[in-house]
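All protein chains but one are shown in place.
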Amino acid sequence: MQSARNYTTTAYLFLAPALILMGIFTFWPVGYNTWLAFHDYAIADGSATWNSFAHFKYIYNEALFHHALKNSLLYLLVVPCIQLAALVMAKLVNNRLPGMTFFRATYYIPVITAISVAGVAWAFVYKYDGMLNGFLGWAGHALGLLASPQAHIDWLGDPGIAIYAVMGFTFWKGLGYYMVLYLAGLQAIPAEVEEAAILDGANVWERFWRITVPMVKPTILLCTLLSTIGAMKAFQEVIVLSRGQADTYTALYYVYDQAFRNYNFGRAAAAGLVVTFFCMLLAIVQFRFFGEKR
Amino acid sequence: MASVSLRNIRKNYTRDVTVIRDVSLDIDDGEFIVFVGPSGCGKSTMLRMIAGLEDITGGELYIGETLANDIHASKRGIAMVFQSYALYPHMSCAENMGFALKLAGTPKAEIDSRVQRAAEILEITHLLERKPKALSGGQRQRVAIGRAIVRNPKVFLFDEPLSNLDAALRLNMRVELSKLHQELQTTMIYVTHDQVEAMTLADRIVVFHAGLIQQVGSPLDLYENPSNLFVAGFLGSPKMNLLAGVMLECGDGLASLSLQQGMIVSARCNASHLRVHDKVTMGIRPEHIRLVSADTAGALAAQVDLIEHLGDVVLAYIEIPGIHEVLCMKLPGSAPALAYGDRIHIAFPPEHVLLFDHEGNALPRLPA
Partner (left out) sequence: MPSRKHVHAMLHTGAHYTSLILFALFTTFPFIWALSSGLSGDASHMYLFPDGFWPHEATLDWFARVFREMPFTTYLKNSTILAFFTIAGVVAVSVLAGYPLARMKFPGRGLVFVAIIATMMLPSEVGIVPNFITLKHFGDAAAALQGTLGLGPDWNLREWIGLNSYFGAIVPNVAGAFGIFLMKQAFEQIPQDLIDAARVDGANEMQILWKVMVPVTGPSIAALAIFTLVSAWNDYLWPSLVMNSKEKMPLAVGVFNDLTGPFATSDNILMAAIVLTVIPVLVFFAFTQRYFISGMDGAVK
């Protein structure tokens, strides 16, 4: 046998690239971010001066940051919608009927397109004279609700609506991802269970709520955890769709905005720390939930 | 070719978990030795320690004259055949067989010729270019054995190599392994939980239980003179019948004991170190129970519970009234027909009755 020390050295040599890179680009930022949060940082010459809790005090009192936090919490509304729709979708494609591969692939397309490019397409959809208004006008006119075939909703400009429009984009983009996770969960359920329920006389609706949902509960928990954290961290959608206009700041968009438009890296770090704290809190709560299940 | 010596081998996984307690054994050069025992008895761990896949906690392992404890697995001159075949799925059979030589830097021409020779011995020449996926279980096992032969090892190690094969194939491979051993005359150490494999293949059997060697000996010796209750119960199918009793006579001559309900049985064993009323266990193999007429001396009344016709033999499961143990007796297939519920009489010939003291150790048998 090799000597134990030699063996351990080999193991750590294998791990070295991962540990070094993660050390620099994953672990170091956590510490550095915390340090930055208590300093004024000048990007030009890299100088930093200690300013105690000034950044935290500032964002504590700033209305924009409050709005951003509120919007991030509001964003959690997208979680139940996306979970239910993705589960229904997975259920629809989980069979051996012809064409299922095509539908599965189709549902996954939004996931594999760049968020920036998909965002531009959706900006056209949401435009004041865009496709969504065109569609609503057509539908309203056809149903006799509207006089002219043109609806007039400013999807990305109206502060009461814009954040929901951005959430709609998130919903569209994430649906396929969770569909695939649910599909994997559903495929683990033996077909006999569903067949037994049919013999017992359960209809489609009853089977969905009483058989499918309870049996994919572990997957539901996993997906909820993932999409909750995802929703808390949403901000690229904001960058590509609304640039924070019309009351669409989210918490991380605020961080991004402070860092790369205001170049106030210290304040960005402080806000980022607050967001991290919220994310960890959510993760811990849901992990406890998980821990009991396993 | 080499002998293998184990000197006081111990294996602990953690301080409290001991798998091998204290094993010493000398395996002769060219011997076919089988480690047998129930799962978890330590036999596989012992084999993996000889192979160099597990550290040896204490004791010394010699392969040939060399202390091998700290030699790397590939340098010990051993080759191993695994239960799951462990063929590399991405290599052809020839590449599988030549992998070790290639790693050792053997010239390609020599690898080819050695692979070819091994393939001829095993009659798998036509499979050499195929991938393992395209082979049947039996063919894969041959390739795995071929991989071992190619290395020209001093010792072959087999870890339950036939367990994944179906019954007919297993029988076939068993015969082939015996032939292979005769041809190569190399030391082989073979681990199995199947006592039939052990009985048929081994020059000597080593019975393991709870991390200790229970007995070492030739198959017949172990079958006829098990040294303790564990070995007696483990070897033989159907199992040896075991009944509890107390000693009545412990002299130098014929010993006798009393079963429950006062039935008396004699045994040709030396019970001189026991005393009257000591608890003992008697054992008798199914084929040694005699069917007798009611007036024979020592006849015991019994009732038939179940009959199994196996063609060449008949297995009768019988119960002696008052003793809640089902006994199994093996009768020739041509024996008089028995049926469920039949009342019969049986006898235990004293020369075939074994006695075990309260610790389970066998009493020495008296010469006939």
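Observations on the model:
Per-chain numbering from 1; labels A and B assigned in written order.
In the analysis below, a residue touches a chain if its C-beta (ideal position, glycine included) is under 8 Å from a C-beta of that chain, and two chains touch if they have at least 3 such contacts.
Here the structure is a predicted model, which means the values were calculated and not measured.
Of the listed residues A:L181, A:I211 or A:A246, the one in contact with the hidden chain in the full complex is A:L181. Counting over the whole complex, chain B has residues 48, 51-53, 72-75, 78-80, 82-90, 99-100, 103-104, 147, 151 touching the chain that is not drawn. On the side of chain A, the interface with the absent chain consists of residues 7-8, 10-12, 14-15, 17-19, 21-22, 24-30, 32-33, 36, 41, 43, 46, 88-89, 92-93, 97, 99, 101, 103-110, 112-125, 127, 129-131, 133-135, 137-139, 149, 172, 175-176, 180-181, 183-185, 187-188, 219, 222, 229, 232-233, 235-236, 239-240, 252, 255-256, 259-260, 265, 268-269, 272-273, 275-276, 279-280, 283, using the contact rule stated above.
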